[in-house]
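Left out: one protein chain. Kept in place: all the others.
Lettered A and B in written order, each chain numbered from 1.
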Amino acid sequence: MSELPVLLGLLFVAVAATATVLVRDPVRQSFLLSVLGLALALLFLLLHAPDVALSQLAVGSALTPLMVLLSVRKVRRRARDERREEQA
Amino acid sequence: MTRRRALAVLAAGAELLAWWAVLTGLWMVLISSVDTLEWVVGGLAALLAACAARGTRRASGTP
Partner (left out) sequence: MNGWTAAGTALLVCGALPAGWGVATGPVRRRVVAQNAMTTLLSLVFLLLAQGFVRTAYQDTALVLAVLGPAGTLLYVRLLADRLAAGPPLSRPLSAVTPLNYVAVAVVVVPLAVVTDPGRALVKLLVIGVLLVLGSGVAGRAVAVAVDAGHGPRGHI
């Protein structure tokens, strides 16, 4: 019974990681990545590693989605500009 | 003119002091043990953060 939270955390991480790999659209993937980051932070806290959980939170909850979304925006803008140049 | 300028300086100083007091209080609440070194480090960090907070408020344009 006392192992239940850790088991739940492990299950949460496994499901979130599998879903992140299976989803192909980068924008949806950024949402799943943030869920995975939060799930990992929860697992680290349950395993009594709050320092690792802190750094995982800092990276996973804001930084990873920011980088993914910024890259998506830049790639889309470049693709649109190239299409416009081809038409011109 | 000089009086208005003095008032502006006074207002800026009061705002910085208010930010500094609040942020130092926050630092003291969030650390695990209070001693002199913590007061020095926390006060300096709060001073930096107070300047940043005032700059942010002025940049955001809220009165």
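Details
As a convention for this text, a residue touches a chain if its C-beta (ideal position, glycine included) is under 8 Å from a C-beta of that chain, and two chains touch if they have at least 3 such contacts.
All values reported here derive from a predicted model rather than from experimental measurement.
One chain is missing from the display, and on chain A it is touched by residues 1-2, 4-5, 8, 12, 16, 19, 27, 31-32, 34-35, 38-39, 41-42, 45-46, 48, 50, 53-54, 57-58, 61-62, 65-66, 69-70, 73.
In the full complex, chain B makes contact with the omitted chain through residues 26, 28-30, 32, 34.
Everything below uses one rule, namely that only the chains that are shown with their structure count from here on.
Once the centre of each chain is set as its mean CA position, chain A and chain B turn out to be 36 Å apart.
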